[in-house]
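Here the complex is missing one protein chain, while the rest keep their positions.
Each chain carries a letter (A and B) given by its place in the written order, and its residues are counted from 1.
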């Protein structure tokens, strides 16, 4: 029997705000435990929430970037459940009026573009963090409690683990470009839960799904889903019945591990949050938010190809992260020729960053310096060989390329008169060589050029020298 | 309607995280049935097309600026916590 896999994904992304969703506590990763809390986020008696304007705007941004309809009016609801990391014993979330709905993203899978639909994007608050300190106890840190989150729920549109990862990569890219979230899985600012089921081809009804939680990298999403896909298929083939389970992926065992079996639907007793009033997103507010969204990767790729004449490959390479794309664009804005700027950015610059702790924002080779260096090369002031030396100096010491080249005397000799004189001098001193050259024995050219390079300590502009060599030789024919 | 049985009462007590004795279950069953029976009179009202009221005031877009305000000193969190361990609130183990 042939099976079809069906995957749906829920992503939680922490929003890039200074403060929490409903109080003024700083949203800060890695702070000392329980130092970023207040009566409001700790759910003390008598406190009231107040909506963070920036969080609303970032959620609207996300919805727009994910091609959603943005609600004209929305509200918050309480989702009631008891857990030690949830201080009020309810989470303020959005139930029946999500801020965004009916969106999609297009992602490339095996060279083909596929559209994945997004059911909804809604705003909510995060829970605290629990750690297990021993056999009998857990401890709770409430610093993360109340941090603003968006939950992005996809339709069950993915048909393979690979598609799931393609969707996630694309989603991550969009959220990062839109400036909505840090999307750092290792810090928990991007988290995903995947629902997977398997059904015989042609069957309309979905199979029984299992949920994979706590996936901390896209690699584990892929491995975890592949493991589940295989497990589902084998079980169904052997005539077994799938249970509705929640599992996690164990990296060391390279397999999924049961967390709990789901028994019926949870009863969260949603009802409208009486402590908060409605949000009305009128046309002007929406348009102001839309205007603030940085250009998204797809649009950039098209522009890089059409306006800058770059290849599709280069355009894709340059837009892997927003930081890289912005570095590249700043380099062009500083006057560099696009193709050269692209080559340097994805080549030497990215290569250097891979090996260091610096980022596109902190690197000493600023876009302005890179542009200056590219100009020195294009203008023939330095050779590409010397350029490597200049690159190292800028990266390490933060020197200005032009000043450095001058100080170190690294400029090429591009003085036509001088170089022509040297060619003529060399021809006059070596009549036998000239005779061979005139007779078409080109291999003696290397000798002449070599001698001139020796004399100029390698600083002669090779292209110009080459050109003058042929001009003078022609005169002797 | 408004027939409520002991099993439902136990389920509701679980949702509300209230430990209940058998006696309380019996008592709540009788009382809730009575209160809900009283509430049945709302069925006389035709509420077709009537908007539910969540807020009596027509307020909208009450927002705060994304500006940091001081958090509590951790000693205040510790002072109130029934059980505390090394900067965190301690609870019985949660297994997942």
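The criterion applied here is as follows: contacts are C-beta pairs under 8 Å (C-beta built on N, C-alpha and C of every residue); 3 or more make two chains touch, one makes a residue touch a chain.
As a working rule, contacts and distances are computed from a predicted model.
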- [ ] If you had to name the missing chain as UniProt does, which of "NADH-quinone oxidoreductase subunit E", "ABC transporter substrate-binding protein", "3-isopropylmalate dehydratase large subunit" or "Glutamyl-tRNA(Gln) amidotransferase subunit A" would it be?
- [x] "Glutamyl-tRNA(Gln) amidotransferase subunit A"
Task: Among A:134, A:219, A:240 or A:274, residue touching the chain not depicted - done: A:274
Task: Residues of subunit B in contact with the chain not shown - done: 1, 4, 8-9, 12-13, 15-20, 24, 28, 31-32, 34-36, 38-39, 41-45, 47, 50-57, 59, 62, 64, 72, 76-77, 79-83, 89, 91-94
TODO: With the missing chain put back, which residues of subunit A would touch it? List them for me.
DONE: 39, 42-51, 78, 80, 82, 84, 87-90, 136, 140, 142, 265, 267, 269-271, 274-277
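The rule we apply is simple: only the chains that are shown with their structure count from here on.
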Task: subunit A-subunit B separation of Cα centroids, rounded to whole Å - done: 41
- [ ] Give every residue of subunit A touching subunit B within the complex, in rising order.
- [x] 17-19, 23-26, 32-39, 42, 50-56, 75, 82, 84, 130-142, 248, 259-260, 267, 269, 272, 274, 276-280
TODO: Provide the residue numbers of subunit B that touch subunit A in the complex, in ascending order.
DONE: 15, 17, 54-55, 57, 59-72, 74, 77-78, 85-94, 96
